[in-house]
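Excluded from the complex is one protein chain; the other protein chains are retained at their positions.
Going by the order they are written in, the chains are A, B and C; count residues from 1 in each one.
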Amino acid sequence: MSASYAYLGPEGTFTEVALRTLPESATRELVPMVSVPAALDAVRSGEAEAAFVPIENSVEGGITTTLDELVAGEPLMIYREVLLSITFALLVRPGTALSDIKTVTAHPAAQPQVRNWLKNHLPDAVWESSASNADGARLVQEGRYDAAFAGEFAAARYGLEALETNIHDAENAQTRFVLVGRPARPAAPTGADKTSVVVWQRDDHPGTLRDLLGEFAVRGVNLMLLQSRPTGEGIGNYCFAIDAEGHISDRRVAETLMGLRRSCLKVRYLGSYPRAQVRAEDVRPLPPGTSDEEFVSAADWVARCQDGRF
Amino acid sequence: MSASYAYLGPEGTFTEVALRTLPESATRELVPMVSVPAALDAVRSGEAEAAFVPIENSVEGGITTTLDELVAGEPLMIYREVLLSITFALLVRPGTALSDIKTVTAHPAAQPQVRNWLKNHLPDAVWESSASNADGARLVQEGRYDAAFAGEFAAARYGLEALETNIHDAENAQTRFVLVGRPARPAAPTGADKTSVVVWQRDDHPGTLRDLLGEFAVRGVNLMLLQSRPTGEGIGNYCFAIDAEGHISDRRVAETLMGLRRSCLKVRYLGSYPRAQVRAEDVRPLPPGTSDEEFVSAADWVARCQDGRF
Amino acid sequence: MSASYAYLGPEGTFTEVALRTLPESATRELVPMVSVPAALDAVRSGEAEAAFVPIENSVEGGITTTLDELVAGEPLMIYREVLLSITFALLVRPGTALSDIKTVTAHPAAQPQVRNWLKNHLPDAVWESSASNADGARLVQEGRYDAAFAGEFAAARYGLEALETNIHDAENAQTRFVLVGRPARPAAPTGADKTSVVVWQRDDHPGTLRDLLGEFAVRGVNLMLLQSRPTGEGIGNYCFAIDAEGHISDRRVAETLMGLRRSCLKVRYLGSYPRAQVRAEDVRPLPPGTSDEEFVSAADWVARCQDGRF
Partner (left out) sequence: MSASYAYLGPEGTFTEVALRTLPESATRELVPMVSVPAALDAVRSGEAEAAFVPIENSVEGGITTTLDELVAGEPLMIYREVLLSITFALLVRPGTALSDIKTVTAHPAAQPQVRNWLKNHLPDAVWESSASNADGARLVQEGRYDAAFAGEFAAARYGLEALETNIHDAENAQTRFVLVGRPARPAAPTGADKTSVVVWQRDDHPGTLRDLLGEFAVRGVNLMLLQSRPTGEGIGNYCFAIDAEGHISDRRVAETLMGLRRSCLKVRYLGSYPRAQVRAEDVRPLPPGTSDEEFVSAADWVARCQDGRF
């Protein structure tokens, strides 16, 4: 069963839809798991080849369960990311009218994305959370609630129909998912890659975080995400989950990682992988002096200086 | 009813215990609310004088609901903070033995703090989340679950007894709560204060966050917390909730806030208030050149230079 | 005699030519002095209203005598600067041919600017230094040397003729002169000004100079010149003479000076004055957030936050 992908279940959620956009998912058994930790444990134990879980949400921020699972425990690595636009449908049993709806349900993460819609269209409906959006749909099917917010794709599976579609409070609501596996050689660089690390600082004197960011800046490596997570050692103690542009095989990234490794208490490498949905205009030109050619040429120059040939 | 404090209810939770440590709570009506947004809305509408809500947890990190509510909507201000050590008791109906427990419940935030204990002592118990720890206790009283994790103080209220106390996976597990009101003059400086702001940057070119941190560093203002929160404008767009040492009436802090206001797209001031549980060794000496006296003396010198008298 | 300008003499040098480009020189008595210290002492003693001396040379760098005199002793202030392009003429007694020239003279500072020309045109001529270019011309008049390098304007005064003109090894050779007086209110800002200071750092731990530059950078103040000068306290002990864009009445400059005053051991203000020969393209737009309006508006915002009105 090692050719399986575990994913945050149940079936019929956005996670499954996002996973199915990965071509390699077609050749794997896709196994829904009850939680992110369960999905990642399946990878750690060797039960699954990889796990597919949400990691960042444009409305809610970093998915802390996923971040905390990657930060601690046996090392895992990110191999792919998928971005999915999130809009909801209001699913009801066939024949239900908007005015019939007294109770609505969905996963708690859906709430901030439908709150305004609810206030405007169903101001008196009572909200109760369900374990997942798919589970909410199931509970509507069973008659426990009148309506569920879920992906429109879930309607068919549970014999429901979509009273409304394309519900989303925030424009551009997106969720980022990652495919996580056991450590191995990262995917080859594509020219538009991302590298993820977690960094614990030596101490928190003023300026420490600024020094840490200096390790990236001085090598021209652009930060894409910085998310603080508690270290569990008391209020005010944080580590940082960082996404940076570039691949560990890029010399500017490799030297930055070396700098982090030397200057920080601890660094955990979480992988280098292709950026999802990259448009040409998202790929910035490298700052002067930061290409691989320039790194090689500079190293060569220093070697010649060390030899007195220059 | 404006002399009331709204708080994240229900009664009998850690939030209420923390609130009661504030002397001023003795003279206010304390009103439990169903959610953080409800508590803050009560303040915004004038229904409550202030709201008392959790904002940071040493195990889970920033309480995103609270942060997001402070970041958006009508401005609010933090006036006080309280730190509370969090340990759980396992509450059961009198007569229940450990071996009788098949189902346990608590608020989802409790789970990471009791997970290891559960694995070791009740490996087969089924976990179901409840709306709050107090609500979990109530459900045990009603017989729906066999045991609830909650503060030991909740036992009496629900006619339960504590089978185990002092349960906590992480040492030093603490939650930080804040008392939030409508904007007004901040509390007077105490010499050990904290200032909270939210900052939106002009753009995200490499080094921007470092420049932002430079506004603090160049004036010798120490950062205590930096928490990124999504702006809601798509994956990768974040604002930063920042806690810094010092009070807005300290000149180094005022000049830093001016710098943020000038250099950032937007800054929201969230208040200056006394640090909770400050020990003498937590108060660092000011870096050279950053005291109010030195600011005043330097401003005086520049004024004399402008006048040609030096 | 206080309406006189002392200048680095003798008459007939580039310094006098530069001084005469200042309109106010027409209404002052211009008094040549034997040295930069003598000219500045005349100001300090009240004997002269101001002194006009060279301070920077595009070939030789900072004029250390002038810098050191401004750095130490009774404070003085710079009120004006003048840029003069430096090209030399080869002055000879009438009738002298190039092939007749066996000895040449000029002030030592002229040498690096005519060295290549000499090598190409008079490879065998013997160079001897004279106290000034004008003095060299006088010595040619007296027959002591065959030729002198000096400004073409000096020919008439000494009855010489220019065998060659426009001699200069380096393109764009320029000297910068300053008009120095006793401390008084600086000239009004013109929109294209420069502020000069000397800064002594508290100590020289790694990063100190970088921190000092941070005081400028964080307020968007551009550096135009940084020149280290020994403090006289042993090898490796330096202060820094700094020219920055902007006027002390600009708030970004005033706040920067305050920052220097607070964070450094000592700062000496040397004045704010109009930049010479500024072309439109030399005036950069201010970085976002650094205009006076933005400073005022940010200070106003902080004041409102301190009052709880925002």
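In this section, contacts are C-beta pairs under 8 Å (C-beta built on N, C-alpha and C of every residue); 3 or more make two chains touch, one makes a residue touch a chain.
Just so it is clear, the model here is predicted, and its values are computed rather than measured.
Within the full complex, the chain left out of the display is in contact with A, C.
Set against the missing chain, the residues C:230, C:288 or C:308 yield one that touches it, C:230. For the options A:95, A:123 or A:288, the residue in contact with the chain missing from this view is A:288. Of the listed residues C:83, C:125 or C:299, the one in contact with the hidden chain in the full complex is C:83. When the missing chain is restored to the complex, the residue among A:126, A:258 or A:283 that touches it is A:258. Against the chain not displayed here, chain A makes contact via residues 75, 77, 183-186, 202, 211, 214-215, 217-219, 248-249, 254-255, 257-259, 261-264, 269, 288-290, 294-295, 297-299, 301-302, 305-310.
Considering the complete assembly, chain C touches the hidden chain via residues 56-62, 64, 68, 83, 112, 170-172, 174, 176, 205-207, 209-210, 213-214, 216-217, 220-230, 232-238, 287.
Everything that follows uses one rule, which is that only the chains that are shown with their structure count from here on.
Taking the mean of the C-alpha atoms as each chain's centre, chain A and chain C sit 58 Å apart. Separation between the centroids of chain A and chain B, computed from CA atoms only, is 25 Å. Chain centres here are Cα averages; for chain B and chain C they lie 57 Å apart. Counting partner chains per residue, chain C shows two or more touched chains at no residue at all.
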